[in-house]
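Partial view: only certain chains, each at its native spot in the assembly.
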Amino acid sequence: MATPTVPAPPRAGTRFRNGLLTTALLLPAGLWYLVLLVAPLVIIVVFSFGTRAKNGGYAPDFVLDNYIRAFQRADPFVTSLQMAVFGTIGCLLVGLPLAYFLATRAGRHKGVLILLLVIPFWTSFLIRTYAWLLILGPDSGVAGVLQSLTGAEKIQILGTPVAVMIGLIYGYLPLMVFPLYVTLERMDRSLLEASKDLGAGRWGTFRQVTLPIALPGLVTGSILVFIPMMGEYVIPQILGYGRTYLMGNALMTDFLEARNWPSGSARAVFLIVIMVVTIAGYVWFLNRGRRTREVSVL
Amino acid sequence: SPGSSASPAVSAAAPTTAGSAAATPEASAAASASAAAAGPIESELFMYNWSEYISLDNIEAFKAKYGVTTFKYDIYDSNDVLLAKLQAGATGYDIAAPTAEYVPGMVEQGFLQKLDKSRLPNLVNIDPKFKGLWWDPNDEYQIPKDFGTTGVLYRETMIPTVPKTWKDFYDLIKGPASGKTVFVDSMGDVFVFPLKMLGFSANSVVKEELDQARTILLDVAPHLLALDSNKYGEKMAKGEASLALGWTGVLTQDMADTPDKGYVVPTEGSIFWLDTWVLLAEAPHPNAAYAFLDFIQDPAIQAEETNYNNYGTPNDKAKPLVDPKVLADPAVFPPDAVFALLEGSQDTSASTQRTDIWEEFKQHRGG
Amino acid sequence: MAASALPEPRRDPPTASDAAPDVEIIGVTKRFGDVTAVDRMDLRIARGAFYSLLGPSGCGKTTTLRMIAGFEQPTEGEILLAGAPIAGVPPYQRNVNTVFQHYALFPHMDVARNVGYGLRQKRIGKAEEARRVGEALTLVRLDGYGARRTWEMSGGQQQRVALARALVNRPTVLLLDEPLGALDLKLRKEMQLELKALQREVGITFVYVTHDQEEALTMSDTIVVMRDGLIQQQGGPTELYERPVNRFVADFIGTSNFMPGTIEEVDPATRLAAVRTDGGLAIRGRVTDDAATPAIGDAVTVATRPERLEAVPAEGHLPSTEGWTAIPGRIHQGTYLGDTTEFRIQTDLAGELIVRRQNATGAGASAGMGPGDPVLVRWRDAANLVLVA
Amino acid sequence: MTAPAVARAAGRDVRRPAARRRIDRWGALVEVYFRAHAALTYAFLFLPILVVVVLAFNATTRATTNWEGFSLRWFGIALGDEVVQSALSNSFWIAVPNAFLATAFGTMAALGLQRVGKRIRLGFDVLTYMSIIVPEIVIALATLILFATTFDAIESWTGIKLKFGRETIIAAHVLFNTSLVLLLVRARLSGMDRTLVDASADLFATPWRTFRQITFPQLLPAIVAGFLLSFTFSFDDFVITTFVSGPGSSTLPLFIFGQVKRGVTPETNAVATMMLAFTLAMLLVGQLVLAWQARRSGRRSAASMAQIVTEG
């Protein structure tokens, strides 16, 4: 029963007015995208074929060296990919049970608990990240506990990829939990009963019914956390002690320290293209044979 | 303690420099002079600067003295951001404080104004050894602000031997200080260590020399605790790190009450950096800017600056008024013997080889 | 061939009410907070029988099913499955299957995988699974639909899938919660016949929840009428329709004309009673509730079924013969219903009476039976049901 | 199913009650696990915030994290600090207009998109997702360049000199946030019962009145959610702001980053703590507003801020 918000009578006048309205509605956003997204992207692409001006920045030119270098210097990208993938998995491992708990077990307190998930967002990301320095620091509780547990006389968490991973998961967990929660919440409970009724135990039911049905949320969540993780550069700086070098940091180096905008741009294009392709592929893959667009990116 | 100067409330309790400023005859004279020179002083001044790099008291004093009502102080956290903005064409500021080696580039790209010295009588106070340096042979575009050196910081009690040379430093990193060494996250400064150790220029862009430097860097990389320009002082204070390649500022800040702290400029030599005041080409408030540039070189005012940020001042007349403790600190005011070892740092960011090595180094964790 | 679908059909006749009961519900009460959904229920569901739980919305039907299936635990009392108590046995270990009201088909599986779900849990192997799924689909006349997506199918088809998904596990008892509720009339009537036939064929005990009395009458061996969690009456369709024990049942199953009155005399043996209605009518009829002990002066209600009444044009009164009640009235409205015509007749003695006449011969309206026409309504004493509650 | 089979099925249950008990314990274990997991996760999320808040009350006089006793002085200092004040007011006066614009644009676009064909919708989708995928630093620099060059152009033509400042920051933030709102509102729209719109038209409501009286109230939760998220994002953004800010438009994150250079004094924590308090207050207000709105709009459970935030 897809019916337009406004019936479209054949009268030319009305149709024209409708067209006008539609345009008016789409204009601001469209304009913004055009000016502040498309144009910048064009700039980046143009730059990616230029050369570094004598004192840094961009000098017009048409060369492919930047791309060649981008490929030669793909390691940061690989590292980012690893971190992002593991980070996403981490968020999933932490987030899924939580979302499930919220959707099925939280009862009256659901509202509050979910609000609690949001609140961290409202404290400066930088400050929160710095707080982790204290928590994970050598003379901190965590390290102490681990040391007493493992018996090692000194455990260095900060400055290791582990610390970065913790930071990443911490920073983006809620983005994973929300979509998961929403899908689980909307899931038809009688499906779970049907499954149990047909002899599937708790785990069986989870594996064969809950998980597949939560898939759309899972995808959305994964993408929501994966994207920013790929571009992340503050967390590795602060918690990674600058010893974990991700794509974000590489871009910073190119654009700022080396002031080599062309090579930075080339890298950016490289990154964007790969991400678009992978994400599109991912979504397509999960959409095969499903109801139309059951899985959307957001 | 100096660190506390981070907070205005505390520095408010510090000696009232506003009074001393007003008291300085030549300052007021200069003021009137420059004021006379070109029209009235605007009521606004826009400054783009490192964070907390001038004393809030001085700002107040300045505003009071010249009737400047709005003094906008925005911060950048690296010359690169400053440059990026200028190169993109973002303007609107009157004064900025780039590090000296960036000045030539900025001049070349026309970001800076030639200074009218007649309007800056206080320039006479500047120490000659900061004049006519390569980045501004005729001192037309910049006024030395603060200087410091790049060297080795250490915790005496945490390392067996105090490093004298870059070689010592190298050995410590690979030995006792392994996993407890911090490098500042700054390409230019990091390259000083291998290049000087090898006896090359710290600013070298020669392929062979850089290749050798590379081996050393990759050699030490796995032993590093952190690459960090912000919190290395804290790390050392906490004992998380025992050795650092860095700047002197932290000695009097994060490490203020670390008794066994030490700083040395290795005998193979190092670089000194100089932060400078520049007048941006499209400064909307040139008169207020001139007023400030001169005002800040007033000995009393400058002394307050030094006391505030604990960096060496190139202003000779100011030294007598500086807190003796600070003045005595060789880390802040290196003796001439040491200074002789220092090379002015240059902008070498054009070398893609450096960048590639730098990235490789940053990613190299050994194993 | 459908018979081959489930190789081991029960031998015993559907209505062997004496057979060992498959489900025994003993003094079960279920409370949700202060709502008592099911109240001190006792029920023995005979093996292979088609049992219906009938009652208005909210009377506790679903709750009862859910307790048998194991989704709810009784607050009091206990439930036996095939003679064994099952308290604490989780649903997935009970040999009982449910057809849910809205089917609850798994949207992410095709038909075959839906139907095979239960078998896969028992790890019976691909081949065996495929075979039995095939049989089950044949049984519900959906051969070849295995690869379909459930949400591509019509309501009736989905309903069949749900059925197959449950039957393929050969449960001891099959629970159905208003399985036809979502279908439209025509389809519902077809599915009713199908379901009944299917149950006969596989001989599995069906416990069937509905609030549609016609459905219950058509399909059931035994009907349990519930109200507010309490069982009102249970028995075969005939018994419930012919001898409802109280006004609620008489009203809920079929239509009735009610005449409140008081007992004037009653014969304990034959349980025949003479009742004086509040309308002043003298009526004789049998007390339906065997449990009751009617006494003179008791307030009762006399119920009559519309099809047991006949209305004839009032010219020339025929003598009200013995064993008959006959009262004059006026036709208020006649509604043509195709196979029958329903007359609403206004009488002084018994208020408005509904009379249903089968259109055995031609068009509905006939001479002297138009609105406003005077008529005589009459019925046999046998048609009088004396309800003590 | 033959009778003996039934007996077997039953027999299993009777003869091995052990099995039953085991199962029940499993059930209990699962419950325990979920609670524990949730508890730990919340601890994980709030530990840092706790640290920040505690340190805000540190009586130290320096940029240190060693506990030197309880004091409120840093709140005083923070409140008295002009830099903080201007940073705060900047952040606020950037975040609020940005949120309004983004919410308006996003909602309008969402409504517009259901009136156009597949092709246009696809185009918008691509742009929307792009604006989320492109790394901040990249878009930031590119935007900076874009602004600078256009400003120059404008100046050379008209002589009007546009300056970097709050406006430029807002403009840049609005981009990402519009996408955010767009997605939220569209999700809500797709879940909306369209026959309500028909019903309204059927009852003589013109399209505009239908929107005002039916569609908008239904979309409200998503819109509010979008607004809050936009506000947050803008308030907390560092990278983009750094690049497109102008004289006197430094925001709180920039201030904090500067602080970090010198070592975080409790002042920063005090600011953060006050922010947190402010936020909680806002959420509370929002909750009340919603409760009120819900009382008039009778969603079964009064739409909580929680739902709103989970709209995404």
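Points to keep in mind about this one:
Per-chain numbering from 1; labels A, B, C and D assigned in written order.
In the analysis below, a contact is a pair of C-beta atoms (placed from the backbone, for glycine too) under 8 Å apart; a residue touches a chain by one contact, two chains touch by 3 or more.
Everything numeric in this text was worked out from a predicted model, so none of it was measured.
Only one copy of each distinct protein chain is displayed here, while the full complex in this structure file has the stoichiometry A x1, B x1, C x2, D x1.
Going forward, only the chains that are shown with their structure count from here on.
With A-D and B-D as the two chain pairs, more C-beta contacts join A-D.
With centres defined as mean CA coordinates, chain D is found 14 Å away from chain A. With each centre defined as the average position of its C-alpha atoms, the distance from chain C to chain D rounds to 54 Å. Centroids built from CA atoms put chain D at 39 Å from chain B. Among the residues of chain B, those touching two or more other chains are numbered 81, 84, 231. Contacts with at least two other chains are made by residues 255 of chain A. Against chain A, in their complex, chain D makes its touches with residues 26-27, 30-31, 33-35, 37-38, 41-42, 44-49, 51-52, 55, 65, 104-106, 108-109, 111-116, 120, 124, 127-139, 141-143, 145-146, 171-172, 174-175, 178, 182-183, 187, 194-195, 197-198, 201, 207, 210-211, 215, 232, 236, 238, 252-253, 256-257, 260, 264, 268-269, 272, 275-276, 279-280, 283, 304-307, 309-312.
Listed in rising order, the residues of chain B touching chain D in the complex are 1, 3-4, 6-10, 46, 48, 50-52, 70, 72-77, 81, 84-85, 88-93, 229-231, 233-234, 253-254, 256.
The part of chain A that touches chain B in the complex is made up of residues 52, 54-57, 69, 73, 75-76, 79, 133, 137-139, 156, 158-159, 237, 241-243, 245, 249-250, 253-260, 263.
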